[in-house]
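Here the complex is missing a single protein chain, while all its other protein chains stay put.
Chains: A and B, in written order; residue numbering restarts at 1 for each.
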Amino acid sequence: MVKKTVFVVAAILLGAFVIGAVDGAHPFGDPGAAPMDDYFLANALNDISAENIVTAIVFDYRGFDTIGEAAVLFTALTAVATLLREGRRKP
Amino acid sequence: MNPLSVVVRTVCDLFAWFMIVFGVNVLLHGYVTPGGGFQGGAIIATFIAFLLVAYGGRRVASRVNDRLFDLFEEVGLLVFFILAFLGLPVTFFFNFLAKPLAESAGGFIPGVGTVALMSVAVGLEVTGALSLIILTMHRGIRMFRGEDLEPETGHDR
Partner (left out) sequence: MMNSAVQLLVLAVMAVAGFFALWFKDLISSVISLAVFSLMMALEFYLLQAPDVAIAEAAIGAGLSTTIFIITIRACRRPKSREGGKEW
């Protein structure tokens, strides 16, 4: 009974938080004033002739974040290989 | 592992090679069409999953060489970092090969410069990493049972 009460209260609180967060978000399709986005959209094609601006941002303007992504993948590979490689147990 | 039906295995065997072609297409045209290094590498890494379904673990483990994916990983990361450091006279990650739109026609390297090259490098890295993760996990789960690669009667045609 106590467990059920706690569950209901937690569910109501979580629902209230979610509704509040959705209510406070930007309206759909309108991210608001973003001068940096406008800079990318205006200059990426003319400066470095990048047709796909997303790739230009990922590998050129924000290349430092791509290093982080590569490091995350490399760390995951290292962890998996450390745990599971050479799966032969000593008899 | 219980054998899957022959339809599933044949379709997986057929689709695996098309996945490589599609992934390389996404990878190489990352600067024009949606896609890029990470997406193309992830699509190519699906090849190993399809092969595991189509042929079973024992034949894949006997045919596929891990050193190839190690090489992919190392070459990709090294090319990525070297290209990043080559722009260092100006800044880290300076796009030293880029040309403005007016004069970017022709040439072996497209006008976006290091964006296309880094896309291919990151694609190689992601391909190697994800394929190695799947292969290593699939081989390593037998460590806990203390047995060799199981016979897998249904998969070996």
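Definition applied: contacts are C-beta pairs under 8 Å (C-beta built on N, C-alpha and C of every residue); 3 or more make two chains touch, one makes a residue touch a chain.
What you see is a predicted model; the values in this text were computed from it and never measured.
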Chain not shown: contacting residue from B:52, B:83 or B:112: B:52
Option from B:20, B:42 or B:75 whose C-beta touches the chain left out: B:42
Interface residues of subunit B (partner: the chain not displayed): 1, 26, 34-36, 38-39, 42-43, 45-46, 49, 52, 130, 133-134, 137-138, 141, 144-146
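Following the convention adopted for this analysis, only the chains that are shown with their structure count from here on.
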Distance between chain centroids, defined by C-alpha means - subunit A, subunit B (Å): 21
Residues of subunit A that touch subunit B when the two form their complex: 45-52, 54-56, 58-60, 63-64, 66-67, 69-70, 73-74, 76-77, 80-81, 83-85, 87-89
Touch list for subunit B against partner subunit A, complex: 30-38, 73, 77, 80-81, 84, 92-93, 95, 98-101, 104, 110-115, 118-119, 122, 125-126, 129-130, 132-133, 136-137, 139-143, 146
